[in-house]
Every structure is written in C-alpha cells, then in structure tokens.
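Structure incoming, see below.
Only one protein chain is missing; all other protein chains are in place.
A, B, C, D, E, F, G, H and I are the chain letters, set down in written order, and residue numbers restart from 1 in every chain.
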Amino acid sequence: MNKLDMTQAIMVAKETKEVSWENIAEAVGMSPVWTTSACLGMNSMPSDKASALCQYLDLSAEVREALEQYPTKVWDQAVPTDPLIYRLYEVVGVYGPTMKEIIQEKFGDGIMSAIDFNMSIERKEDPKGDRVIVTMDGKFLPYKAW
Amino acid sequence: MNKLDMTQAIMVAKETKEVSWENIAEAVGMSPVWTTSACLGMNSMPSDKASALCQYLDLSAEVREALEQYPTKVWDQAVPTDPLIYRLYEVVGVYGPTMKEIIQEKFGDGIMSAIDFNMSIERKEDPKGDRVIVTMDGKFLPYKAW
Amino acid sequence: MNKLDMTQAIMVAKETKEVSWENIAEAVGMSPVWTTSACLGMNSMPSDKASALCQYLDLSAEVREALEQYPTKVWDQAVPTDPLIYRLYEVVGVYGPTMKEIIQEKFGDGIMSAIDFNMSIERKEDPKGDRVIVTMDGKFLPYKAW
Amino acid sequence: MNKLDMTQAIMVAKETKEVSWENIAEAVGMSPVWTTSACLGMNSMPSDKASALCQYLDLSAEVREALEQYPTKVWDQAVPTDPLIYRLYEVVGVYGPTMKEIIQEKFGDGIMSAIDFNMSIERKEDPKGDRVIVTMDGKFLPYKAW
Amino acid sequence: MNKLDMTQAIMVAKETKEVSWENIAEAVGMSPVWTTSACLGMNSMPSDKASALCQYLDLSAEVREALEQYPTKVWDQAVPTDPLIYRLYEVVGVYGPTMKEIIQEKFGDGIMSAIDFNMSIERKEDPKGDRVIVTMDGKFLPYKAW
Amino acid sequence: MNKLDMTQAIMVAKETKEVSWENIAEAVGMSPVWTTSACLGMNSMPSDKASALCQYLDLSAEVREALEQYPTKVWDQAVPTDPLIYRLYEVVGVYGPTMKEIIQEKFGDGIMSAIDFNMSIERKEDPKGDRVIVTMDGKFLPYKAW
Amino acid sequence: MNKLDMTQAIMVAKETKEVSWENIAEAVGMSPVWTTSACLGMNSMPSDKASALCQYLDLSAEVREALEQYPTKVWDQAVPTDPLIYRLYEVVGVYGPTMKEIIQEKFGDGIMSAIDFNMSIERKEDPKGDRVIVTMDGKFLPYKAW
Amino acid sequence: MNKLDMTQAIMVAKETKEVSWENIAEAVGMSPVWTTSACLGMNSMPSDKASALCQYLDLSAEVREALEQYPTKVWDQAVPTDPLIYRLYEVVGVYGPTMKEIIQEKFGDGIMSAIDFNMSIERKEDPKGDRVIVTMDGKFLPYKAW
Amino acid sequence: MNKLDMTQAIMVAKETKEVSWENIAEAVGMSPVWTTSACLGMNSMPSDKASALCQYLDLSAEVREALEQYPTKVWDQAVPTDPLIYRLYEVVGVYGPTMKEIIQEKFGDGIMSAIDFNMSIERKEDPKGDRVIVTMDGKFLPYKAW
Partner (left out) sequence: MNKLDMTQAIMVAKETKEVSWENIAEAVGMSPVWTTSACLGMNSMPSDKASALCQYLDLSAEVREALEQYPTKVWDQAVPTDPLIYRLYEVVGVYGPTMKEIIQEKFGDGIMSAIDFNMSIERKEDPKGDRVIVTMDGKFLPYKAW
C-alpha cells in the first residue's frame, strides 16, 4: 500500500468514527501536528505508534506498514494556491530576510533545522476574533568551517 | 529616497554604532521582528516610530520619510535559495497541508491572517544545542458565505 | 465523494432539470456567485444550505457531504488561458498597482481581504452593447505593527 | 522622457504639493482610477487631459508628451507578491471559473472586455471594519461565428 | 460527453466518411476555420449548425450537445513545440511590437479583438513553391478613458 | 551602435520630423511592416534601403550600419503581457491546432515558413467599428523524407 | 491507433524479431534516422514506406495508418534530462551563437531549415575511443525583405 | 578584462579590419568554429593561440589574458528565441530520442561527449538552394558499471 | 515490462525477502550504489548481473530484460523537494562555483565526467552524531581545442 492510499484509508476511518486529529494523536501518544503529518504521508511512524493508530482506527496491517515507510516528500506547487497555505508562503516571502537577521544576530551564522524540528498549533481566544498560534521549535545548526 | 537606499543607510548606521536589532527595537519601543522588517522595507512605520529610529541612529529626514512610505512587497525568488530561508519554505511545503488540517479542525473553514499577524523569535538554551523558537500569532479569518 | 465528482453530479442535474445558477441560488437562499463557487468546489456549504441544494436538485447524501467539506483551493494555470478568465488576470496586471495606490490612499497601509469578501455580477443594458458589472466587496485589513 | 521617468516626476510633484489622486483626478476631470493608471504608465492621456494634469502639478511639456504616448503594458511578476495585489490575483484564481459560469449564463458565449472597461473603488463604512468596494464595468463581447 | 470525446468522435467519422474540413464546413454553411475550431473544442456551435454537422457525419445527439457547450479554452504549452504552431508563435514574438506600432498608427491606442474576430486560410499557387495566405480580421477596440 | 540605440535614434527622428511608418516605408520603397520591423531591430536592411532611410530621416552613418547588421532576435516574455500583443498570442493558442488541420489538409505534412514570409496590415472601414486586417503570406515547406 | 500505441507496437515487434533500426530502414529503403523518427512518431511516412515497414515487421493495417498520419510534434521537457539528449541541448547552448556567426558569414542573414533537413549518424573508429559523427544537412533560408 | 568586454573588443577590431571568422581562424591556425566560440567567450584559448589572435587583430594584452581565462558557460534563454538558434533547439526536441536510439544501437549504453567534441560548418551548393552542412564529432562515452 | 514496473517488482521482492541493498549488491557482485541505481531504473545492467539479481530475488525473465534495457533518465522536479535530495541540490548551488575553481586549478579547463563516474556512500561513526561520507570519483575530461 502506498502513502496516498494509506492517507485515503485513514481519512475514511477518521470520518466514520467521527474522531478528530487530536483524538488520534492522544491515542497514539504523540502531538497532533506530528501525528497528522505522518497520516498525510510526510513523516514515518515508529512501529509501536503505527500499531496504536491502526488499532484505534481499526485499520489493516497494510496501513501500518505504509505508516512505517520512510516518505519521499514531494509537493507539486512551488507557490501554493490554497489561501491558508499561501499565507504561510507569504510570511516566508515577507519575513524571511527579517528572520535571517534576527536568528543570526542571536546565534551567529547558521540556520534553524527543519529536521530536528517540531511545531504546535494552538487556539487563543480573543474578543476581537480568536487567533492561531503557531510555534516552531528547531535546533540551531551553525555552519562549520573546515 | 527609496526603500533600498533606506535599508542601506540603516545598515551602515547600525554597523557604525555597533547596535543590534534588539537595541534598535527597544529604542523604537516595538518588537525586534517588526522593527527589522520595517528597516528591510517590508513594513511601513508610523511617524513617531520612524522619528525615534532616526534619532537613535542619527539618520536624516529622508530616511524617516522612506520608513513611513507604504511598501510594495516584492521578492524575486519563488523558491528561496538561502539555506536559512529555504528551511522555512520547506516547512511550508512539508507541513502546509498538516497545518490546514489542524487549523480548520480547531476553527472551521478559514485561514490564519498574514496581515493581522505578529511574530517573535527567541533562543531557548538546550544542552544538545540551543533552539530557535518562532511564534506566529495571526487572527483566524473565517470564509464568509453570502 | 470528492469535490470533482460532486461538481460533475451537480452539472448533470442542473442540465437535466434545466435550471440556472440563479434558480439554484434562489432555492438555497444565497447569492448566485457564492452558490456557484461552492458547486464548483471552491467554497464549503453550511449543512442546511447543502441540504437545500440537494433537495432542489434531487441529489444524494454523498453530494451533500462533499458540499460541506472544506475545500483545498487549487488552480493549475498560474496564467489562465481561457479568454474570459485571462481578461480578469489582465485587469489585475494592468490595474493592480493603481488599485494599490487608490485603496491605500483611502484606507492607509493594508489590503482588501479575499476571505471576508463577497462578489456580485449583474447585466446592465446598454444600446452600444450590454455590460457586465462585477462588484467586489472586501473588508479592509490594516497591517498591524507590534 | 519615458513612462518610468514620467511616473517618477508625477510622484515627486504629488508629494511636494501634498495632493491626493482624487485631487489630481478632479483637476483633470476624470475618474481617480483611470487618472492614476495613466500616471503609472498604463494608459495614454488625450492631449487636453495631459495638459490639465501638468498645469495642476507644474510639470514640464516632456511629462505631458510622455502622458500622451501609447503605453506598452508590461508586468514582471506572472504571480504578484505584494499582498494587496496578490489577493486580487487570488480572487481570479478562486472565482474565475465561477465568474465564467455566471457571465456566460447571463450573456451567452463571450467575455467581459478589459479594453472597453472602467473601474471605480469606494470606501464603505462598516462598524465591523470599513470595506473596499471595487466595481468593474466592461462591455460584453460575444464570440463571433463566421 | 465532454469536448475531448466529441473531437475524437468527429475525427473518426471524418476519416471513415473520407471527407475534408472544407466538406464539413460547406455542409454546415460556415467557414472552414471556424467549423474546424468548433470541432476541436475551441468554439461553441449554435444549435442549427451543430445539428447540420451531426446529420452530415451521422453523429449522435450527445456530440451535438457537446458542440453547443461553451468551451473553456485551455492550452498546455505556453511555448508550443509543434513546428507549424511554433512558427506562428515566432511571428508574434518577432513581429508583435511591429504590429503594435502599425495598428496604433492607423487606429490610435487600442487593440485588435480576438473575440470579434475571424480568420481564413488560402493556398496561393507560386512556381517557387505554393504559399499559405492567412487573413485575420478583428474589430479594433479603442481603450476607453473614464 | 547597437540595435537598441539605433531604434532610439529612429524614434526620436520620426517624432521630430512628424512622419509616420507609412511615410518612412514609402521613402525606403518597401512595405510598412517590414520597414518598421527593421527599425525595431528585428530585420536587417540591405545597404541601399538603410541609406535611403537615413537620408530621409537625417540620421548618421552609424545608424545605417546598425540597420544593416544581422539581428539576434530576442524577446523576453514567453507570454507577452501587452494586450495588443497578447491577443495575437491568444489567437495562436486558440486557433493554432485549427490552422495546423487546415494548412495540412490543403498542402500535406509541412509548415508555413516564418522566414520566407511577409505580412501586411490594413484598416477596413465598418459602420459597427473599423477592423484590422492582418494578412500573412508564408511559403509552404513540406517535411522532407530521406 | 494513436502514435504512442504505434511506437509501442513497433518496439515490441523489433525486439521479438531481433532486428535493428538499420535493418528496418533498409527494408523500408530510407535512412535509419528518418525511419526511426517516423517510428517514434515524429515524422509521417508515405503510404508505400509504411506498407513496407508493416510487412517487414508483420504489423497490422492500424499501425500503417498511424505511420501515415501527420504528427503533432510535442516534447515535455524544455530542458531535457537524459544525459545523451542533454549533451545535444548543451551543444546548442554553448555553440548556438557561434553557429549563427559562422552560418551568417557564409550565407548572409537567414537560417538553416529544420524542415528541409536531413541527418545521418555514423560511428568512426578511433584508438582513443570511437567517435559519434552527426551530420546535419539543412537548406539555407534567407530572410525575405518586402 | 572580462569575457564580455573581450568579445566586444574583438568584434570592433574584426569589423574595422574587415576580416572574417575564417580569416581569423586561419591566422590562429585553428578551425573557424572553435576560434569563434573562444572569441564569443565559450572556450579558453591556449596562450600561443591567444597571442596569435591579438597580434593579427592588433589587440591588447588584456584581451589576450581574457581569451586564456577558463569561461563559465552561461546562457539565459532555456528556450532560445533567435530563429537560427531555435531551429537547432527544435532539432534536439524532434530528433533527440531518435538520436538516442541510433547512437545506443551503434555503441551500447552511453553518450556522445560535448567536451571531447568538435564541429565544422560547411556550405554545399545546390541548385534548389544552397545547404548548411553541420558536422558534429564527439567521443562516445560508455556508462561505467562499478 | 517497463522500468517502473521493474522497480516495483524488485521493491516488493526486497521487502518480502527482507534483504538490504547491500545484500543485493553482494549477490550481484557490484557496488551498492550502482546496483541500487540500476534497480531504480537509472542504469542498465549487463546480462549476467541482471540474471544474478533475478535469481537472488526470484524474479521473472521480464524483470531481467527490463534491467538490461538502456534507460531514458528523466526526473520531474528541476528543483527536488525531498529534504535529503534537496540538500544535495543545495550543495551544488552553494559549492558549484567553488568546485569549478578547485577542479580547474588542479586539472586545467574541463569537467568531471558524470558518465565515467562512480560513487560510494559510507557511514562514519562519530560521538557527536554519525556522518555520511559520499565519495564521487569521475574522470577529468579536458575541453578539446580544434
């Protein structure tokens, strides 16, 4: 079973059982963002996590195996069109050079890892309209001289 | 004076005076990320903030006027090449659909605004290597039906 | 049922029943532009609206569920080729910077929302050739400083 | 004098005299959108309008001649990055096929002209946040069979 | 039946009956270029023309309905590769600015319509090699000032 | 003198002397389209034609030499944005496959040359709006088998 | 039968019968390059050649008809990735302007036709490593003035 | 002196002295294609060849040094627009897969080198129109297994 | 059987038999990198190697034949998105000009062959985190003058 069919199977089960990504993440014992990304085929799950997920959603061993596979991460749109995703792309375009200035001022020459990395997303209540809080947490990697 | 020359003038003054973006932001009374983005030409400064900045860095009225101008936000590289900025682009590519799932599960159909938006960047100490903490905080905007 | 099959089913029913988008919109109690966009898979319908539509067109519960799903908005052609749609793209290319000047003169630094947004399209009779009147109505969103 | 220098000269005069695009348009006796687009080099002005503009802003005969020239309309970014202009592009991407359905249902097979075309932009007060009202008015052009 | 299947059906019938585009156009009572373009899915046929075509080629009512549908005009290759079509593209690249100079000298600021437009293609005998004569005939549309 | 400066010099002389492309072509004894294309740097002029042109417009020997040089034909925009030129591009996109069908039905497998090629542009009066008549005349080149 | 299926059928027959392109070309009485290009769908075969090929390879009348059809020449990769084909692309990039200089010095302003064109490919033995000899032979086409 | 200025200097000297690429090549004792490519900045000249060229054209030591430098081979247009160069690109597009079939049938799996490579261009007289003969001669490089 | 199906068959057999690429390479008597690349369809296998592989994995003669076929090497993403592959692309972008300087300083004007080329990948233990050692070994090819 490839990752596309795996995601399809999880989506159907999630809808049938009427559970949320938070429910699934709790059953797996991991964070919602990471759990969802693995279900969408963008991360591989350790065996015990994949088993827990398939047990919770009554999914087959084939889904479990697909969850464990190392993904090839591919996206088709160099510039995404969906408005929610485009706004994130826009943030990178508008604030990318600013983030470079601030990070390198605090840490020296290097980057924030996107591999040794985690992310959480929270809802903050606000009388003027609730707010999305995205927290990215990545290891700083200094450039090595040799 | 256009925004490019303005940024150039600020950079030279910043280096000469040996001050950091944090120092400048403090002098202006705003956050480091926003202050830096305005200095890089990606946001406009209210008049009092622009004056405070120019006073702190001994810059001319022309720089102040340029800081107040509404920018046209342009970036040349649809896919950025600098590794620090590319990693942010990669996060959008890898986690964009996941973020859409999580945000829309928490809020309903809509987006996180990139306009009614702010961001902070902090350094978290960690014995295995310090970490960059980026916090994005954007208003949720629901799609309107009509 | 995915959005593509949903649109297909609605198109067939619309043709069989010989009704217009205006008829459908009236049955749903919403505007023609929004109703059509939801049928083409570019907006999600609240449950009662989706039910009304499916009752009016004798469509299955699967179509109703597909109408309620939050869409991922994707378009393939960065520059559209269909002449009707290209002319709209051309208007953005030719008048985009003008619109920026006028809107920011009236409102300050910010944008017109494409989310808190609605649109109507009318026919205006004219002896030299009838005219298309497109009215876009979007909330002004000021850039926040922080 | 080419169109770029012409725009530059007008911008400087506009800032020095502290007049708005509305003021300039009134002096010229035309609409603000069209007047601005001609000043940005995207439309040609008839001789009397160009003269009125140059008299109002104390600009040279060279500027007048440049305003009268027929422009070559060029834009560099197939997908615009400035958020205000991108939102308009997004509207074309999201609602383009819907607009095609509605216009062709009302008029038959054809397009809305972007040449025999005008546009106005107004501010509508709203307690939840003022709104931008863009009205496009283009002649319907039916496809000819032969 | 969609336009692609319609074209396929017409092509098969045309080959089976061993008729030319000229024969089909004559049967329909329209020009060869327009008739062919409608058969290739790039124009819609009025009902009587579609009926005449289907009668002539013994095609089903489904083909007739598909011929009447308003097409979405899409092409995949921004720069066409087929040598015959590329040469036309090359003519636009090499002579486009020249055509702009000549047309705007004769008519003023405006364009040649591609909608209120027709075209014919003839063969001119020539002892050095016969020649293709393409005649385009489009309404001049002046830019409107407002 | 390169072709860009040559065009610039011719444009200035043309405006100063208040002559049209038709006048210049008549002085040179060639067609307006070809003469204009040579002046825009897209064709080379034989020596006698270049001399006639420079004499008519009082231009230097350097301009004459530049007119005689073989051009490298370059255009920057794969998809042109100027509306007049875009409409020609659109004609190629919409009618290219039709033209291929018609030409190859009349001539066999081959192409219309864009090298052994000429073009004329005329104004046809019409009470509903005057029309642009573009006539392209290119040698048919059959594919050779070997 | 379309050209893709035709190529597939020829490839299978070629492998089964264990014949080379040279064998096929000899049976057809044409050159190997042209014969191969027709089999790959990039040229049309006259009826007698198509018959000879199908007789030699025991292929059906459908293959013969497909061989006779005029191809639409399409390639997907503007920059080819296969190393053998890329090297040819590289030769055009590195030596294209040189070839223009040399050809136009020998012939005047014009081009080498890719239509009235043939090519052969030979193997030249060499102790340091055998060499590929590609000979292109195209008619010179002078630009016409008019 | 960079390669661009070097080419400029050689072009001026070539025109002033009224010599051809063939003359220059003969003076240098190398082939016209290679000599021209070095003058256009696409190959480096050994010291003695560069000296011979500069002596023949009365050029400075700076030009000689620039000729000896190893070039970075860059071209801007992935798809060239000049008709002469485009036709070569078209040959690669149309005949690339054919050339791969023929070369690999004759030599096995591998490529024709574009580095251990040479090319000549000749004029062949022909009563129907003279022909350009391009001969490419590249070492076959077999893929290595390891 | 085409290369895609071949890879699929090998992947299934590899998983079922629970063998590694190293095991397969050892069975074939070739290096792991080359063996894997042939299994992924990017190199052709000599007949004995293909037989050995199919015997080891219990695969059919069809797989063997597919392994022997000369591949057309195609990749879809000009800029790869998978993070592991992107980092390699980034190395070429960041260090490409440096590698050119160093290689040409050591060898003269020329390139490193990607055809007469091999590569190995090793794991080096390191207390701060194990390291990937990639060794590329390509023949230097000097540019030929002629």
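Here, contacts are C-beta pairs under 8 Å (C-beta built on N, C-alpha and C of every residue); 3 or more make two chains touch, one makes a residue touch a chain.
Every value quoted in this text rests on a predicted model; they were computed, and no experiment measured them.
Q: Which of these, I:Val12, I:Ala61 or I:Val134, touches the one chain of the complex that we don't see?
A: Of the listed residues, the one touching the omitted chain is I:Val134.
Q: Hey, which chain G residues sit against the chain that's not shown?
A: That gives, for chain G, the contact residues 79, 81, 83, 86, 90, 93-94.
Q: On chain B, what residues meet the omitted chain?
A: That gives, for chain B, the contact residues 77, 79, 81-83.
Q: Touching the missing chain, which residues of chain A?
A: 30-31, 33-34, 43-46, 49, 70, 72, 97, 100, 104, 108-111, 113, 115-118, 141-146
Following the convention adopted for this analysis, only the chains that are shown with their structure count from here on.
Q: For chain F, which residues are shared contacts with two or more other chains?
A: Expected reply: 33, 72-73, 75, 78-79, 81-83, 90, 93-94, 97, 100, 104, 110-111, 113-117, 141.
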